[in-house]
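Take a look at this one; I'll ask things after.
Here the complex is missing one protein chain, while the rest keep their positions.
Showing chain A:
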Amino acid sequence: MWSRLVSLGLRAPVGGRQGFTSKVDPQGSGRITAQVIEHLERLALVDFGSREAVARLEKAIAFADRLRAVDTDGVEPMESVLEDRCLYLRSDNVVEGNCADELLQNSHRVVEEYFVAPPGNISLPKLDGQEPFRHS
């Protein structure tokens, strides 16, 4: 399995997973519920910002729903066009590095050799007052 192309690595989006289970309309073409909006905003750490954005998502979903018409019985998902090849793995030798200073230069907040982050493990509060858009 690890010879598959790991560069695809679909990382869990920043913000981690919530224990939230929201049931999306199985038909997929229904309106996006407030729960889904909030869920997506927390997962993506990106906000919709406006009703138009939600409308656009609904259009995008409706567009994607056209795929249902395709018969994919017995078809394997394709992750990469190079799936028939063996991934080239280079030897596990250190050939470069020691560039901490260079890398630290690009950050806005650094203390000695540390990137400084605000405190973690505080979940995003319900957005209020920060933007005008209210979920219906």
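Simple rule for what comes next: contacts are C-beta pairs under 8 Å (C-beta built on N, C-alpha and C of every residue); 3 or more make two chains touch, one makes a residue touch a chain; residues count from 1.
The rule is short, and it goes like this: contacts and distances are computed from a predicted model.
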Matching the hidden chain's UniProt record against "TATA-box binding protein", "Glutamyl-tRNA(Gln) amidotransferase subunit A, mitochondrial", "E3 ubiquitin ligase complex SCF subunit" or "Fanconi anemia group C protein" returns "Glutamyl-tRNA(Gln) amidotransferase subunit A, mitochondrial"
Per the touch rule stated above, chain A touches the missing chain via residues 5-11, 13-15, 22-24, 28, 36, 39-41, 43-49, 53, 56-57, 59-61, 63-64, 66-70, 72, 75-82, 85, 87-90, 99, 102-103, 105-109, 115, 117-120, 122-125
